[in-house]
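First the structure, which I've put down as structure tokens, then a few questions once you've had a look.
Of the protein chains in this complex, one is absent; all others appear in place.
Labels run A, B and C following the written order; every chain starts at residue 1.
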Amino acid sequence: MGALAGVRPRAVRSFRLDRRYLPVLGTLVVLVLMLAVGGGRYDGFVSGRVISNLFLNNAHLVVLAVGMTFVILTGGIDLSVGAVVALSGIVAAVSFQAGLPAAVVIPLVVLVGSVIGLLVGVMVHVFGVQPFVASLAAMFLARGLCYVLAPESVPIRDESFVALSSWSVQFGDGWRVTSAVVIALVTLAVAVWVLQRTRFGRTVYAIGGGEQSARLMGLPVARTTVLVYVVSGTCAGIGGLLFAMYSRSGYSLTGVGMELDAIAAVVIGGTLLTGGTGFVAGSLLGVLVLGLIQTIITFEGTLSSWWTRIVIGALVLVFVVLQRGLMGRRTT
Amino acid sequence: MTRVQAIVRHRLFWPVVALVALLVANTIKNPTFVTLRVLDGHLFGAIINLLRQGAPLLLVSLGMTLVIATRGIDLSVGAVVAIAGAVGLASVAGAPDPGSLGAVLTAFVLALAVCVLAGMWNGFLVSVLGIQPIIATLVLMTAGRGIAMLITDGQITTVTSAPYKAIGSGFWLGLPIPVLLAAAVMAAVALLTRRTALGLLVESVGINPEASRIAGVGSRAIVWTVYVVCALFAGLAGLMVSADTMAADANNAGLFIELDAILAVVIGGTSLAGGKFSLSGTLVGVLVITTLTVTVGMMSISPSVTPLFKAVVVIAVCLAQSPAVRERLAARRRRAASTAAAAAEVAA
Amino acid sequence: SSGAKAGDTGDAAGGSDGDLISIGFAQVGAESGWRTANTKSIKDTLTKENGFDLKFSDAQQKQENQIQAIRSYIAQGVDVIAFSPVVESGWDAVLQEAKAANIPVILTDRAVDTDDDSLYVSFIGSDFVEEGKRAGEWVSENLGTEPINVVELQGTTGAAPTIDRKKGFEEATKGNSNITVIDSQTGNFTRAEGKQVMESFLQAHDDIDLVFAHNDDMGLGALEAIEAAGKVPGKDIKIVTIDGVKDGMTALSEGKFNYIVECNPLLGPDLADIAKKVVAGETVEKRIVTKDEAFDQEGAKAALPDRQY
Partner (left out) sequence: MHDNEAVVELRGITVEFPGVRALDGVDLTLRRGEVHALMGENGAGKSTLIKALTGVYTPTSGRVVVAGSPVAFTGPADAQASGVSTVYQEVNLAPNLTVAENIMLGNEPRRFGAIDVRAMRRRAAELLARLDVHVDPASSLGAHSLAVQQLVAICRALVVDCKVLVLDEPTSSLDAGEVEKLFTVMRTLRDDGVAILFVSHFLEQIYAISDRMTILRNGRLVGEYRTADLPRRELVHLMIGSSFEDLEKLGDAPRREQAAADGAEPLFQAVALGRKGSIRPFDLDVHAGEVVGLAGLLGSGRTELSRLLTGTDRADAGKVLLDGRPVRLATPRAALRRKIAYSSEDRKAEGLVGDLTVRENIVLALQADRGWLRRLPARTVDEIVDRYIAALDIRPANPAALVRNLSGGNQQKVLLARWLATAPRLLVLDEPTRGIDVGAKAEIQRLVAQLAADGMAVVFVSAELEEVLRLSHRVAVLRDRVKVGELVNSDDVHLGDVVDLIASGEAS
């Protein structure tokens, strides 16, 4: 039997490994392509100011997409984030109105998100409710609470909060970084680290690869599943804070449909909704793509309401089709 | 297991309980809720109203059930509802005689044809290009309302046309036409999926696409068909919605109907992970959601609390329905029994 | 402002247009017929022939999109920025950026809630409280002679027109003890929801005399519901609304509505006027209230033939 010994090493393996990064690379390539086309078409499109604005305007969405990536990697989905953004914004505005100091309000606002996330996580894991429904219920809950707290938009005039939100560093020609952008990028960095370098992060991927298998592998599936929603909720809380900083107000109708933007960003960034594959960095690129589409629309400057929608739809389409083309056909 | 236990364990037990509870609450609040009266040979009453309001949602949910069974999702149904209304009313408005049956039938056929196109488009993106359903249909969800507005030129198109209006608020044999239509479609779908092999193949594709492919199932054709069917039903719903107020409101027609439809499907026990689907479950889900909406109005509950109310009902139904809860309870009982036995053994 | 660099984007037809006033307009969306008419008026007025280079964007009812658009206009260095704010508050930051870039801002249709009114030069639009008040006064004077039950179809919860119209109506009717508002719910400014809410009103109360709807669309939905319930709109149950779009006026002239307070969407000419003055450095009025009329059934018949929207 000696002659039969040995599993032969397989050929061309390193190539396969790269494939995991292909979707993200695809997104990056198409993003650059769009920037180039935009730059050729509009004056001042590729400028420090416009690119800074891209980050400025979408800081909250970056954070949401980061949280959403965790959830989607486990094969779940979180529809509550848009409503949580509204809720935490309102909580911020109302508590400032009540005279609470920023040092109390800011943690409180983030905590609101975590608690709702925990609620979703418990429903999903302990009670086996489907993530879509559990988070939809949380969305209704958060929206309902919004109206209860304040149906009208409430301005935030707290001085330290205003100071925090208007802090920014200018450099070069129009380049600008605000506190919101810093917070978003720090969140992103932490998320990358957690997903790639901690047991929790790798367990998230393993659950996405197959929950039953993960359980039989002896991984803490229960804790991880609940935590993932807490992460997403917390990110939504932070997102709400950033949005409150962005608009300096809280309003119950904020963020309607924002969850779809976040999901779209994650998916455009190359993460599969079935779970298990994807990267946070991809989600950042996804957000930038959506922001860029919006920027192109405003630069175009002549579109009527309906053409705006059609063009957004078309651009998203062009984007995913190009990305798909770059990735090549996968045999499913 | 006793008969009662069997009933309690049924998948649809808790949704039905919720439905009955809502109906009872309404009746207590306003006893006329359950009364039916006949006016000009037509049945009137709150229940009839409820069914009529639920008809478009049922149509959309039926299509959605099939899409979800293949592991997909269709976010564009709301936009398709708007497109159908826009095409239908614009076509009737453009006809020389909007009141003629011919003009209306042409409009219906035209509108449904456009919706079939929309469905083919979704199906193409999903089954041929292999784009994830949520994103593939997001494209039409965004662009679709734009297209509808393009058709109506951003206005709310209004027409008077009795035959058109009938599909939304007409009566036949004393019953509202939308209800009859939705029932007919439901019966057709049930026949088509359970009397042909379509149901089996759809489920098989939804549970394990690769195994189905190797078993020779034409997954691509099936997935494609399902999106077309879903859009077609959404189109029919769109005609009803537009006929209801005889206005094509590109912005608001069918707004968020996709969420309600998905919710209905899931309450009905079909898993979003694809596979086994239940049409009767979807029907119950639709009734629960519609009754919920009606109840909020009936109770004169402040609009502020509406979503909260919805959340509570959804959570309650889902938790009660949750197999995990029951299993846990059963396991606890078992474990208690076995430790007791063990203890007895040790003692002996 | 520095007119020289005024955003000649790649698509700007015909060479140098340095003498055109470049104006960025950030619209709320296209959520209603009223809004479409408003957009059309602006687009038809701010044309090249009239000396404008208009950049238009549609925020699809999202504040973040609107802020993005305004930021983008600042980046493009337009001469004037105009917008209808989606929400009242939350504009300080971006308006400060505009101020820092020396770009004057004109508000249309809806106001912003800010302590610092140097952030915008002028606000053109209707007075929503006044609209509600006029509706209330008409009801009080013409119908409030005997006890009547009123149901109210509110606009979108928390929106300025909703709050103000409700407030105005309450103010005008509170003195009249004959008028009782027995129910009030949101119909979200849409026909379908107006119809649905009205259906549940009809189910819950059998003694409704009058519907006050915050806009025509909801009123038209209520009309359908009333007809479907076998009652005669305008007679059995009277309908008073605000807006005055064509469909509403038609219903009024047919006797199915009873009274409409106009809310004029044709803000284009006023906006053009103010923008020109601002660029020329003239001082302008901080608040410009558009002239709104009100119509009863006779008035509608007379006005209908030359309604543009």
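Keep this in mind: a residue touches a chain if its C-beta (ideal position, glycine included) is under 8 Å from a C-beta of that chain, and two chains touch if they have at least 3 such contacts.
For clarity, every value in this text was computed on a predicted model and none was experimentally measured.
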Visible chains in contact with the missing one: A, B
Absent-chain contact - pick from B:L23, B:V67 or B:I222: B:I222
Sole residue of B:I28, B:L173 or B:I214 that reaches the chain not shown, by the stated touch rule: B:I214
Positions on chain A contacted by the hidden chain, ascending: 1-14, 16-17, 20, 193, 197-199, 202-203, 205-206, 208-210, 212-220, 276-277, 331
Residues of chain B (touch criterion as defined above) contacting the omitted chain: 195-198, 200-201, 203-204, 207-208, 210-218, 222, 275-276, 331, 334-335, 337-338, 341-342, 345
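We take it that only the chains that are shown with their structure count from here on.
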Intersection of contact partners for chain A and chain B: C
Chain pair with the higher count of C-beta pairs in contact (B-C, A-C): A-C
Separation of mean Cα positions, chain B and chain A [Å, integer]: 29
Rounded Å distance between chain B and chain C, as computed from the means of their C-alpha atoms: 34
Residues of chain A engaged with two or more neighbouring chains: 147, 151, 304-306, 308-309
Residue numbers of chain B (touch at least two other chains): 149, 154, 303-304
Chain C-touching residues of chain A, taken from the complex the two chains share: 41-44, 47, 49-50, 53, 56-57, 60, 147, 150-155, 157, 162, 165-166, 174, 243, 246-249, 251-254, 256-257, 291, 294-295, 297-306, 308-309
Complex interface listing, chain B residues touching chain A: 75, 125, 129-132, 134-136, 138-150, 154, 209-210, 250, 259, 262-263, 266-267, 271-273, 303-311, 314-315, 318-319, 322-325
Partner chain B, residues of chain A touching it in the complex: 123, 126-130, 132-134, 136-141, 143-145, 147-148, 151, 260, 263-264, 267-268, 272-273, 304-314, 316-317, 320-321, 324, 329-330, 332
